[in-house]
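A single protein chain has been omitted; all remaining protein chains appear in their positions.
Here is subunit A:
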Amino acid sequence: MGDKPIWEQIGSSFVQHYYQLFDTDRTHLGAIYIDASCLTWEGQQFQGKAAIVEKLSSLPFQKIQHSITAQDHQPTPDSCILSMVVGQLKADEDPIMGFHQMFLLKNINDAWVCTNDMFRLALHNFG
């Protein structure tokens, strides 16, 4: 059984780590971003570790669970990794909703960080 390509391994372990942190204590997500990181959350833009963590921490729900349906990873020409995730989430006691999220991962000083992050709910009829 051949090993998965390295970008698949890095991408999928990042994804697992990200949602585990998000679902347990999202105030700790700062560790994966840098000051040049960008987050686009439902069309709203944030730049820098501090702004991103503040946004994610202040989302108005107590509990959240993510369930990953599918993920894809690609190497980019400048040695980054592009990841796309399709999944479902449940915030507090709200109905389950679909979501899409993309990450661009970059290796800086032997550590993988997220430089770009885009999130959208998969809703089509709710404005």
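Please note the rule applied: contacts are C-beta pairs under 8 Å (C-beta built on N, C-alpha and C of every residue); 3 or more make two chains touch, one makes a residue touch a chain; residues count from 1.
Convention: contacts and distances are computed from a predicted model.
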Name under which UniProt lists the unshown chain, selected from "Electron transfer flavoprotein subunit beta", "Ras-related protein Rab-7b", "2Fe-2S ferredoxin-type domain-containing protein" or "small monomeric GTPase": "small monomeric GTPase"
Residue among A:C38, A:A51 or A:M97 touching the omitted chain: A:M97
Residue touching the undisplayed chain, where the options are A:A36, A:L59 or A:I108: A:L59
For subunit A, residues in touch with the removed chain: 41-44, 59-61, 91-97, 121, 123-127
